[in-house]
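One structure is given below, encoded as structure tokens.
With one protein chain removed, the remaining protein chains of the complex are shown where they sit.
So that you can tell them apart, the chains are marked A and B in the order they are listed, and the count of residues begins at 1 in each.
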Amino acid sequence: MRRAARLTGIAFAIAIAWTMVARGGTQTPAPQGAPTLPSKPSAPPAEPGVRVEVPPPPFSDGIFPCTTCHNNDMPANRARRTLTDMHTDIVLKHDAEHRWCLDCHDADNRDQLHLASGDPVPFDESYRLCGQCHGEKYRDWRAGVHGRRVGQWNGAKRYLLCVHCHSPHQPRFKPMAPQAAPHPPMRPK
Amino acid sequence: MAHDHTHKADMTRREFASVAAAAAAGFLLTACGPRRLREIPRDRLRKAIADWEREYSERYGKSVTVSDAGPMPGVLFAYALDLSRCNGSRRCVDACVAENNQSRDPEVKWIRVLSMNKDKGIDFSDADPYYSPAEVPEPGRFYVPTACQHCRNAPCTKVCPTGATWTEKDGIVVIDYDWCIGCRCCMAACPYGARHFNWVAPKVPSEQINPAMHYLGNRPRPRGVVEKCTWCIQRTRAGRYPACAEACPTGARKFGNMLDPDSEIRYILENKRVLLLKEELNTMPKFFYFYGT
Partner (left out) sequence: MPTVRLFGSFLVESARAALRGGRMYWTWIAVLLLLIASGAAAYTGQITVGLGVTAMRDQVSWGFYIGNFTFLVGVAAAAIVLVIPAYVYDWGPIREIVIFGELLAISAITMCLLFVTVDVGRPDRLWHMMPPFGHLNFPRSILAWDMVVLNLYFAINFVVVVHILFRAFTGRHYAPRLVVPLVLVSIPMAVGIHTVTAFLYNGLAARPYWNSSILAPQFLASAFCSGPAILLFVLQLLRRMTSFKIRDEAIWKIAELMAYAMFVNLFLHGAEAFKEYYSSTEHLLYTRYWFQGIGAHRTLVPYAWSAVSLNVLALVLFIVPRTRMNWVTLNIGCLATYAGCYIEKGMGLIIPGLTPDTLGEIYEYYPTLTEVRVAAGVFAVGFLVFTFLLKVAVPIVLGQLSAPALDRRRASHLHA
């Protein structure tokens, strides 16, 4: 009787121990079917000179192409002034002390912008224009560290233009209404 | 006590029967009993996942999928947050709640945005998570969102008595919701207030359930267990950004693979000044705060 009880206990313990060892207890299962890393895991920071794919610029309705109005029928007036006939909704708060419209907009072809050197820049590459003065931000933006990005951390990502978040005429980020605060902890009723 | 010699054969047979029964019981209980998700064999995991998909689809009336994606080799996730860009909008908080099926009533929010005083810098004794101005950012304040830091030297995984929480190979600290006994040692151990307890049964309306789930991530949790940010394991193991990173309107949140020299994370670590919260505690978070400007 005593021997039976002892043998039973030992057998139970051995069975448990064997099963624990046999099932390979503490190993993390090998990730079968886990997605493999693509050979180029993440898009490298876009090198200077490489064009960055972006969504279309956020034009106001009907404003583009500018040459609809600004064509040979309307000669360019290069005098620095505050506009009174049109575009009065645009208030420049972007180094207004030193800059005005035609420092960025191309007087000869309003469907594009221009760099300080006079080189034309299309609207969907306006980051090159911003980058002239905002060099560090431009570098960070190319690396993906400045500004919002969506997509894959290990694959295709979508860049946005600077102007998608910063109005080129009043670039300071506008304050926004915050989402609701969390509920503070409350005792039960 | 001497055994009667004539009964020896009977006792041996009885002994054998009880020994065999014990062996069978031991084997069955150990092999077929409930297991931790950390060590569950692949085939049993698949079966569990099929059961969950069926159960959740029925419960919520949607076609639920539960991913069993394991960690990718060569990946160690890290997160970076630009303190000069966070404006306290809390878009990340709500995106996280929606993506990860957090309880709406009572409210569970994995991300907590702390409003701090610019004059004092990062000072938790002066932090306010309940700010409600008409507009953010408020003058003189800056914002520090906190959630699980996925520490490399995590105090929470150290103290768990049942081993229900552990760090996966890709660096995500996960919880097995079916193994957690709710002792809350991990909550006492976490220096960042990152862990949240289901004090009552969590409630998520069916129409708001996100049906794309992961078995260690955003599947519905039961009452009485701990939960926390999993870096959107259901998204990140499929290569996508976490919901908070995509929701941030100012682009303050960056995520990627620390081991990839071309990642945004490595760029930030190499070119920006990063800081860790409560660094003196040596938890070695993989959540880096930096000042982009």
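The rule is short, and it goes like this: a contact is a pair of C-beta atoms (placed from the backbone, for glycine too) under 8 Å apart; a residue touches a chain by one contact, two chains touch by 3 or more.
Note that the structure is a prediction, hence the values are computed from the model and not measured.
Engineer: Of the listed residues B:Pro41, B:Pro155 or B:Pro249, which contacts the missing chain in the full complex?
Structural biologist: B:Pro155
Engineer: Which of B:Lys47, B:Lys118 or B:Arg223 touches the chain that is not shown?
Structural biologist: Answering carefully, the residue with contact to the hidden chain is B:Arg223.
Engineer: Return the single residue from A:Gly62, A:Pro75 or A:Pro185 that touches the missing chain.
Structural biologist: Residue touching the absent chain, from the options given: A:Pro185.
Engineer: May I ask you to list the residues on subunit B that touch the chain which is not drawn?
Structural biologist: Residues of subunit B in touch with the missing chain: 29-30, 33, 36, 106, 112, 114, 123-127, 129, 146, 155, 158-164, 179-185, 187-193, 195-201, 222-226, 281-283.
Engineer: What does the interface between subunit A and the hidden chain look like in terms of residue numbers?
Structural biologist: Touch set of subunit A with respect to the missing chain: 16-17, 20, 184-188.
Assume only the chains that are shown with their structure count from here on.
Engineer: Which positions of subunit B touch subunit A when the two form their complex?
Structural biologist: Touching subunit A from subunit B are residues 11, 14-15, 18-27, 29-31, 38-42, 45, 68-75, 80, 82, 87-91, 93-94, 106-107, 109, 112, 129-137, 168-169, 236-241, 246, 248-251, 254-257, 260, 262-264, 267-268, 271-272, 292.
Engineer: Can you name the residues of subunit A that touch subunit B in the complex?
Structural biologist: 3-4, 7-9, 11-16, 18-20, 23-37, 40-45, 140, 143-155, 165, 173, 175-184
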